[in-house]
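For this depiction, one protein chain was excluded, whereas all remaining protein chains were kept in their positions.
As written, the chain order gives the labels A and B, with residue 1 at the start of each chain.
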Amino acid sequence: MLAWIIFAPLIGALINGLVFASGFWKKVLHGDEHSEKRIVSVVGCGVILISAAISSIMFLKLRALDPAERQIIQELFVWIPSGEFQVSYGFLFDSLSCVMALVVTWVSFLIHIYSIGYMHEDHSYSRYFTYLNIFVFFMLILVLGNSFPLMFVGWEGVGLASYLLIGFWYDDPEKAYAGRKAFIVNRIGDFGFILGIFLIFFVFGSASYGEVFKKALDPGFMSNIPGAVITVIALLLFVGAVGKSAQFPLYVWLPDAMAGPTPVSALIHAATMVTAGVYMVARCNIFYSVSPTAQMIVVGIAAFTAFLAATIALTQNDIKKVLAYSTVSQLGYMFMGVGCGAYIAGMFHLVTHAFFKALLFLGSGSVIHALGGEQDIRKMGGLRKFLPVTSLTFLVGTLAISGIPLLSGFFSKDEILGSLYERGFIIAWIAGLITAVLTAFYMMRLYLLTFEGEARASGEVKQLIHESPSSMTLPLIILAVLSVIGGYMGVPEFMGKVVGIHDSNIFEKFLAASILVEEIKHLEHHALGHWTLVVFSIIAAFLGIGLAFYTYIIKPSIPESVAKNPGISSLYQGSYGKWFVDEIYNVLFVRTFVRLANIAALFDMKIIDGAVNGIAKVIGEAAAILRNAQTGILRFYAALMAIGATAILIYIVLSVK
Amino acid sequence: MIVTIEHYLVLSAILFIIGAYGVIIRKNLVIVLMSLELMLNSANLAFVAFSKALGNMTGQVFMIMTLTVAAAEVAVGLALVVAIYTHRGTLDIDVLKMLKG
Partner (left out) sequence: MDLSELFKSTLLIGPEIALIITGIIVMVVDPLIKGERKRNLFWIALVGLAVGFILNLERFHNGTSAFSGALSLDGFAAYFNLIFIIGAFLATILSKDYIESMNLRIGEYYALIIFSTSGMMILSSAREFMSLFLGFEIMSVSVYVLSGFNRRSVRSAEAGIKYLVLGGFSSAILLYGIALIYGASGTIFLDEIAANFNASNPLYLAGTALILTGFIFKIGAFPLHQWVPDIYEGAPVTVTGFMSVGVKAAAFAILLRVLFEGFSGIEANWMQALWIVSAFTMTIGNLAAIVQTSIKRMLAYSSIAHAGYALVGVVASYGGKELGLSSVMYYLFAYMVMNLGAFGVLAYLSKDGKECETFDDISGIWRRKPLTAIALGIFMFSLAGIPPTIGFFAKYRVFLSAVKAEFFWLAIIGILNSVISAYYYLRVLVYAYMREESVVFPRFKPTSVVALTILTIGTLLLGILPLNSWDLAIKAAGSFLLTFGAK
């Protein structure tokens, strides 16, 4: 039964791909595009619903099992049946993959439904659903596979699907280029990842989770292995995660990947694929827990990424770009969580993030759809009265991601920040808090500029603005509800006690079976208690939102003055009267941030793109030399061959002597 | 002077190198084919010389077989030379550089 979770989407892809995308059916239906689209959407969404339903049933089955034995394994067949390395195709359904499977299937389902409306007018409708189903298929292989090679198959597969979908509108060369960039940057990560897998195989003599982790937990076995080896494994795997989950310095592909259709951004580049790295680290928790060096590096990179991406998000004007950088930043949070050893907190944020970020992306899609493809927030504004459902759900998403108390983002983000503090990653904790302020600020800015204030769209566009069809708004509403209540499965116990519930953190208890190492839980030695930490988080959230309100609603002239008066002199010019506070704020906060954001943007463009281009140039030149050596003249080749033969002769004779 | 196996070997090595040199240096296709023949035959000389010195017949048998093979190769070579000549009207080997890069 387990296998059907995975194969249902494949069947859908096959039907849609072979029957519809290839054009066979067109002849049968005499070009009746309407009914064709209807069948395609029923097949495309139906298979995902089947897989979602099966994963839910499996989830119930899993819950019924004894916590110690909470895993269901289905071996399909032996993949590599030869003596010393046996790898079998098999799927593992334990609490960790269960959580992932549920998120992937249900969020995918909602996004599939949404796509019906969003892609309604596209001519490549069936191709779109084919790719989407292929994506879900590979994503499920990734999370349900029971061995590293299988995870790698999924890992590459989602990369492929993502490549196809980013470049979906291939008529636009820039978009096709974005697809290629994503693919190639990911290959860099994959390089590390597969080296890591080889090393695991070399050290543990197996590549299936069961055996590798069993050996890794065995002190006798581990005493023979130098600690550095495990660190190297953990770091190589993390290189893969850095690529796939868009962490510094490989995050550059994600903002460009926004070239794809918006539901794709929501599904692949926010809710599921990019979180694969987080899942992988959580899966390999043993490796990371025994290696403080690896943890330090993961947390360091994650914290830096979170902060950097948040500063970039401050100044972006493209609605999807803001969300893209925000995703990078939130992924940084998740890695801070799993990196510091709080695997469950990281996974928890992954789940809530999947809800609210999918919601935000779909919301932005609804806006773009309504405005006929406009993505610039400077040309939006005042859309609340045109798009009531979208704006309300978007607001919910904004508040959730900002960490406003009692919404889902609050619980998960707070748990990560708390864990960082508890485990002594104080700098990362501070970075996380600052990022929280920034997050609240740029998200609120995004909301305000898009939906509040006066409408800045041109007259003709205004005429056409309409709320999206119900196939699009329904997923928005469901995701909004999830963004609100999704956090309650992981309410920390100290909060639960206050309202008299002692068994509050269901999420943690459910997931604990998959985390093979003990989580550290002690706070006695620290200066700040649980509640103090919570207060810090709450302050951060409200501070960000407050600043955004002040800047964009109460004093809408601030952003403009910041932009127009970048010189130091503005400090003095404005340092009188009631502008005084504004100017202080301007210099102390906004300008610093603007400058930081500019530096960050520059860094992004010059250093990273420069490095990529530099490598490309070196390769190009080397290739040109090789090409010139290939003169086409026969005698020249014979001479080269004679030299080669002589070289081999000399080498062999000398090496023996 | 007694002709020893070393003499034969040195001669065969010299012939081999002359042949290789010919392939590299000559521009006429027919001469290039002849140089190839020289290379193969220098190996044949070595075979026969070794066969004599070792006192077993394998080398001589090998030589005869190589001759046959070389004949086949040259036959194909000449056919291709004719094809090239009809296309290009020349046997200059350096003209053949449509395929490069």
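Observations on the structure shown:
The criterion applied here is as follows: a contact is a pair of C-beta atoms (placed from the backbone, for glycine too) under 8 Å apart; a residue touches a chain by one contact, two chains touch by 3 or more.
In this text, all values refer to a predicted model and were calculated from it rather than measured experimentally.
Residue A:Ser655 is the one among A:Asn224, A:Gln463 or A:Ser655 that touches the chain missing from this view. When the whole complex is considered, the residue among A:Ile57, A:Leu464 or A:Ala645 that touches the unshown chain is A:Ala645.
Summarising the interface, chain B meets the missing chain with residues 9, 12, 16, 19-20, 23, 29, 32-33, 36, 39-40, 42-44, 46-47, 49-50, 53-54, 56, 58-59, 61-62, 65-66, 69, 72-73, 76-77, 79-81, 83-84, 87-88, 96, 98-101.
On the side of chain A, touch with the chain left out of the figure occurs at residues 21-23, 77, 79-85, 149, 152-153, 156-157, 160, 167, 170-171, 176, 180, 183-184, 187-188, 190-191, 194-195, 198-199, 201-202, 619-620, 622-624, 626-627, 629-630, 632, 634, 637-638, 640-641, 643-645, 647-649, 651-653, 655-656.
To be clear about the criterion, only the chains that are shown with their structure count from here on.
Remark: chain B residues 20, 23-27, 32, 93-94, 96-101 touch chain A in the complex. On the side of chain A, the complex with chain B involves touching residues 627, 630-635, 638-639, 642.
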